[in-house]
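Notes for the one structure printed next.
Removed from the display is one protein chain of the complex; every other protein chain stays in position.
A and B are the chain letters, set down in written order, and residue numbers restart from 1 in every chain.
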């Protein structure tokens, strides 16, 4: 940790932007979150050089985790090259000087919005989610005090109402992203707006998952190897999206695909949403 | 003969707090025994307390002193000191009561009103329904009225619905408050027959019958109820004398 405290006289910022006391405060919140999987721990969210809602929660978590030896990967909707991902990556390179990468396997910390990389994460990695709304009950329960009691007493009937209503109206559970989960058999939690395709990756994941919500001032965690169950009914079990197509760039059949319009005539193609995964697969194909 | 009701030392005074705390003594130190298979007619001038006594026997009014011991199955229960749930149980199974007025939930069909006392004690619905229909037919309630609520019925029809309800269960004890008051001759006769049948199966009956013909037909004894003095100072003189 000594390296974290290093302060470059030439630099106008603390290492990784936040001052050391703030990072300690956030780390304490993270430790608590890890100790109580799925529980939303309040923290003193700071002003960041980004508007709230653009990933300030994830940014603060990442800032408090970064050390000189870390290698950071930032993705937005699975892509390393979107504006947000590029800005955040550049931001940390600027204020901490840590190495960055686009390769999932090389990163020690991955900050993400809306996706989990296709390549399975390892116990040496931490994945940090940007989370706009950490409270899965918010849609039904506007009062924070009431929501807290529901969590405290684990009376999650109201959340199942959502599933019930979906099935009775549409014949199936229609939620396709930010699909609520029960962590470690106890707390109902939001996995952030990832597609439900990614939910199974959270179950017994080898990597630590941290969720930071800047505007809502909450951090929650899914520690490595934790049970993560997506809500469902016995007769309507949880299922993930299936794609009939495969990636038109790398041919992957197991990845989450984005649909892209090719021309005004409505021609469409599907490509991997995880650009690094797609690139690695294409690289392997050329090498072999 | 088995004594089904045994009343002793029964007194009742009403205190009207809304009218300056006036005390109205109704009866004092009444004693009465009713045996299985007999019908006693409460007798006395209007206002003498016949209805009050009858209501006391149903535990509808709370007497000030005395006891009303009722044979309920294998047990003897004093209605004056019984727990509310005991009274409910006695009313469900032992004492039937036909009041002068029908007081039921509005908009409930006649047939259901009549059936209710039987289904409450667990008699199967179809059996209860069959009996209710038979009673309504005997009491000349037109079939087309059975599925209607009795609110719009004539006074006589309502009373006959009330009687049907009271005879749904073969109660060991029956209390009848002027059951024939607004009935024509034919219907009076039906009621008389029902009462005679109840006596024949061993029911103990206490009633108020103003109609002399009915009284002659069903009552075995007259029980005179005389008004006590307002301050309860004077002991009632009550007597039991055979009818005719």
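In the analysis below, a residue touches a chain if its C-beta (ideal position, glycine included) is under 8 Å from a C-beta of that chain, and two chains touch if they have at least 3 such contacts.
Going forward, contacts and distances are computed from a predicted model.
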item: Name of the absent chain as recorded in UniProt (options "Phosphonate C-P lyase system protein PhnK", "Elongation factor P", "Cell division protein FtsX" or "NADH-ubiquinone oxidoreductase chain 4L"); value: "Phosphonate C-P lyase system protein PhnK"
item: Sole residue of A:81, A:124 or A:165 that reaches the chain not shown, by the stated touch rule; value: A:165
item: Residues of chain A (touch criterion as defined above) contacting the omitted chain; value: 140, 149, 152-153, 155-158, 160-161, 163-165, 167-169, 232-236
item: Absent-chain interface as seen on chain B, which is shown; value: 14-18, 55, 59-62, 72, 75, 77, 84-89, 103-108, 119-120
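Simple rule for what comes next: only the chains that are shown with their structure count from here on.
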item: Centroid spacing, where centroids are CA-atom means, of chain A and chain B in whole angstrom; value: 78
